[in-house]
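Below is one structure; the comments refer to it alone.
Omission of a single protein chain aside, the complex is shown with its protein chains in their original locations.
Labels run A and B following the written order; every chain starts at residue 1.
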Amino acid sequence: MEPLMEILKNLHPDVDFETCTTLVDDRIIDSFDIVTIISEINDEYDVVIPAEEIVPENFNSAQALYRLIQRLEDEDE
Amino acid sequence: MKAKKFPKWAAAVAVLAAALILILFFLQKLLMPKYMSDIVEGNLVEEYYQETTDHEVVFVGDCEVYENFSPIEMYRDYGITSYIRGSAQQLAWQSYYLLEDTLRYETPKVVVFNVLALKYNEPQSEAYNRMSIDGMKWSGSKIGAIRSSMTEKENMLDYIFPILRYHSRWSELSSEDFRYMFHKDKLFHNGYYMRVDVRPAEGFPEPEILADYTLGSNAMSYLDKMRRLCEDRGIAFVLVKSPSLYPYWYEEWDQQIADYAEKYGLDYFNYEKMADEIGIDYNTDTYDAGLHLNLSGAEKLSKYFGKYLTETYDLTDYREDPEYKQVYEEKIQFYEEMKEAQYEELEKYGEIISY
Partner (left out) sequence: MLFTSYSFIGFISAVFILYYVLPKKCQWPLLLIASYIFYFIASPSYLIFIAATTVSTYLVSRKLENIKTEQDAYIKENKGKITRDEKKAYKAKMKGKQWKWLLVCLIFNLGILAVLKYTNFVIANINGILEAFHSTNELSFVNLILPMGISFYTFQTMGYIIDVYRGTCKAEKNLFKLALFVSFFPQLVQGPISRFHDLAQSLFEEHAFDTKVVSYGLYRILWGYFKKVVIADRILTAVNEIIQNPEVYQGGFVFVGMMFYAFELYADFTGGIDITIGIAQTMGITVTENFRRPYLSKNIKEYWKRWHITMGTWFTDYIFYPISVCKPMLKISKFSREKFGDGVGKRVPVYLSSFVVWFTTGIWHGASWNFIVWGLMNFVVIMISQELEPLYRKFHHRFQVKDKKWYGAFEIIRTILLMSAIRMFDCYRDVPLTFQMFGNMFTHFDITAFTAEAFLGLGLTAADYLLLFICLIIVVAVSLTEERKGSVRNLIYASPAVWKYLIFGVMILVVIVFGAYGIGYDQSQFIYNQF
């Protein structure tokens, strides 16, 4: 979880990612941010988030994003 | 038994619909052109329905009838009752349907058709169509007239609901549009459009050489329909070509009509060729340099034509009929008043302004 928070904080220092659950719905992060996040997650966790997983439910909160990473890591093993 | 309860909104919608239809009706009356002070020809067709007496002679055709024949003059001289159902650029099929329309109200003894329009074989202009058709009362004839006249861009709905055609006039509305919403002034004399001014005929451009001089089959078919319609009703059918110098009436066309008349035993007079005999002087008898006759010219032609009518057909002299006498006294008075007013304007301004 820590590295993920680091990635997000770097992107938008002014957003409270611990609590926010409407990152996509409230347009706090846009498509450019999502691409950056995915590419950095790939670096950090070595998981590839495929395009079909890019849906609001997976990106609305740091928690959801982390769950997605775990799920993908799980499938990958 | 208890009636099924109607939902409240349905009643409200019905009220709304009724109100809308009423408002649209008034708006339509307001937005339709009135043709009272400008392009008065637009009122020719409509004025017919105000007639209270029948006519023994009915003219159909374009400007070559409604500017060149004077029914009032024919009444004064011979007691002939006649009406001109003419309109601007009236095409052959419009003449047919206007004749059909007229026959719904009366059966004359003679129908006169001016042949110039036979040169057109297809619908021509939307604006002229509207002037010939909008004034007609609703009937199968009107629908026929619309169907046969529509140009490519036109739509039947524009005729059924004229507001769809004329709504663009919202920005040009004038006091005239309000004043004449429901009632219009009388402008014509049994369909005759009077002009007293004079403009001598000058030269016209040489007529173009045409590739084909055959009159179109569509136009000719409506001539045929008119002939048969008259035949069925026992009405005499007469063909004329008015003494106008322009548009050019080709000799080849003249021959085709002469042949047609001969084939069916009809009378056909080309008054252009007989202008001298009638006494038409193109220096004094035309108001627009030879296109149309003025009052002087129209009265000369009417005298001449009226003589032919009384000698050939068994027409009643209505000068002795008390009912007609009264109606026509009024018409003659209106005729004389307008004549005088036009002369006055002519003197005052050097041209006719309000007619």
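FYI, contacts are C-beta pairs under 8 Å (C-beta built on N, C-alpha and C of every residue); 3 or more make two chains touch, one makes a residue touch a chain.
Computed from a predicted structure; not experimentally measured.
Chemist: Quick one: which shown chains sit in contact with the chain that's not drawn?
Modeler: Answer for the hidden chain's contacts among shown chains: A, B.
Chemist: Return the single residue from B:154, B:177, B:197 or B:321 that touches the missing chain.
Modeler: Candidates B:154, B:177, B:197 or B:321; residue touching the omitted chain: B:154.
Chemist: List every residue of chain B that touches the chain not included in the displayed model.
Modeler: 7, 9, 12-13, 15-16, 19-20, 23-24, 27, 31, 126, 153-155, 157-158, 163-171
Chemist: Take the complete complex as the reference. Which residues in chain A touch the chain that isn't displayed?
Modeler: Against the missing chain, chain A presents residues 27, 30-32, 34-36, 38-39, 42-43, 48-52, 54-55, 77.
By definition in this document, only the chains that are shown with their structure count from here on.
Chemist: Quick check: how many Å separate the C-alpha centres of chain A and chain B?
Modeler: Taking the average C-alpha coordinate of chain A and of chain B, the gap between them is 82 Å.
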